[in-house]
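Here it is, the structure, as C-alpha cells.
The complex appears here minus one protein chain, its other protein chains still in place.
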Amino acid sequence: MRQPIGHKTWAIAEGYIPAWSHGPAPEMTSHETVSILNAGDEDARVRIWVYFEDRAPIGPYELGVAARRTRHFRFNDLEDPEPIPKDTNYSSVIEADQPIVVQHTRIDTRQDANALLSTMAYAELRS
Amino acid sequence: MRQPIGHKTWAIAEGYIPAWSHGPAPEMTSHETVSILNAGDEDARVRIWVYFEDRAPIGPYELGVAARRTRHFRFNDLEDPEPIPKDTNYSSVIEADQPIVVQHTRIDTRQDANALLSTMAYAELRS
Amino acid sequence: MRQPIGHKTWAIAEGYIPAWSHGPAPEMTSHETVSILNAGDEDARVRIWVYFEDRAPIGPYELGVAARRTRHFRFNDLEDPEPIPKDTNYSSVIEADQPIVVQHTRIDTRQDANALLSTMAYAELRS
Partner (left out) sequence: MRQPIGHKTWAIAEGYIPAWSHGPAPEMTSHETVSILNAGDEDARVRIWVYFEDRAPIGPYELGVAARRTRHFRFNDLEDPEPIPKDTNYSSVIEADQPIVVQHTRIDTRQDANALLSTMAYAELRS
C-alpha cells in the first residue's frame, strides 16, 4: 500500500476573485479554486480559514474530500459561515485531518481573453 | 558524476482539459502537460494515477523516460487504460523507479488569445 | 492554538513591472504583487530588499503585517527608500520577524487581454 501523500496544513497567500467576467457561465466566470487531492485510504475532513487585510479571519469552512478522490472547490461558491467578497484581497489556510495535496488556481475573464494563474500551495512541513 | 535530481513520488492537485480550442492544432489545442525530467543515468519507468471527484481513480498509465532525457506528456494523449475526459476536474500522482522532476502546465485557448499556467508539482520528500 | 505557519526568509527571483497598461486603473494597471500572510498571533515586521542586474540592492522597504491578517503589496507602490523602476529586471528578498507565507503575482495588461502569473515564493527552510 502506498504511503500517504502530502501534508495536513497548507497556505495560499494570494487570493482575489475578480469582480466581473466575460464569456459563458460557469466555465468562463472569473473564479478562484482550491484543488485538494486526497490520495489516501481515509476520508479527509478539511477546514479552510480566510484572512483579510482589514478584518478578522473567517472560518472554518468545513469541507470533505473522500478517500482516493479530488475536489476542486471554487472560493466563489463557499457560503458557510459567509460568502467571500469579490474584488477583495485575501489569503487562506487549509487544514485536514489526513495528508492532502493543495493547489491554487485563478481564471480571470475580465477582458476579451481569459488569463490563468496556478501554483502549488505552501505545505507546512511540520504538519 | 552528478547526484540524482528529484524524487520518486509527485502529485498535481489541479487538472482540467478545456473542452474546446481556438487556433491551429496541435500547438494551440487546449491541453494539459506533465513534463518529466530524468537527469539521471538510469532509464525511469513512470506510472501515473488519475483521481476524480466522483469515481475511483484510473491507472496506472505506464510511461518511460530514458536516462538523461525529458518527456512532456499531454494528458490529452493518454489512452491506456482509458482516455481522460475533457471538461472534468482531476488530479494526478506520478511515481517513478528513479528520481525525476515534474512540472504541470496548461494551455487554454478557448477564447481569442491563449492563457497559460504552470507550477512545479508537489514532491513527496519522503520518496 | 495553531502552530505558526511559514518561514521568516523568502525570495522571489523573477521581478518585472511592465511599462504600460490597457484597461481601467487601478485594477487593470500592469503590476507585481507580493502577498504576505501572517497567520500567527504576533504582528510581523517585514523588510524587503530589491536586487538588480547592474547596481547594488536597495532597501529595506519596511512594512508591517498585523497578526491574523494578509497584505498584498504592489511593488509599483513601494516608495521608501525609492520607487522601483518599470521595464527593469529585479529580484526580491523578504524577511520578517515572525513566520509568514509569501506568494508572487504579476498582471500584465500591455496587450488587449491581461496575462497573469503566480508562484509561491522560495522559502528558506533554515529560517
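The letters A, B and C name the chains in turn, as written, and every chain counts its residues from 1.
The definition used in the following text is that a contact is a pair of C-beta atoms (placed from the backbone, for glycine too) under 8 Å apart; a residue touches a chain by one contact, two chains touch by 3 or more.
It should be emphasised that the depicted structure is a prediction, and the values quoted were computed from it without experimental measurement.
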Quick one: which of A:Asp77, A:Asp97 or A:Asp112 touches the chain that's been left out?
A:Asp112
What is the set of chain B residues that contact the non-displayed chain in the whole complex?
3, 5-6, 22-23, 27-28, 33, 35-37, 39, 68-72, 101-103, 105, 107, 109, 112-120, 123, 125
In chain C, positions touching the absent partner
9, 11-16, 18-19, 49, 51-54, 56-57, 87, 89-91, 93, 104, 106, 108, 110-122, 124-127
Absent-chain interface as seen on chain A, which is shown
111-113, 115-116, 119
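As a working rule, only the chains that are shown with their structure count from here on.
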Chain with minimal offset from the mean of all protein Cα atoms
A
Centroid of chain A to centroid of chain C, CA atoms only: how many Å?
21
Using mean CA coordinates as chain centres, what's the gap between chain B and chain C in Å?
30
Expected list for chain B, residues touching two or more other chains, is 111-113, 115-116, 119
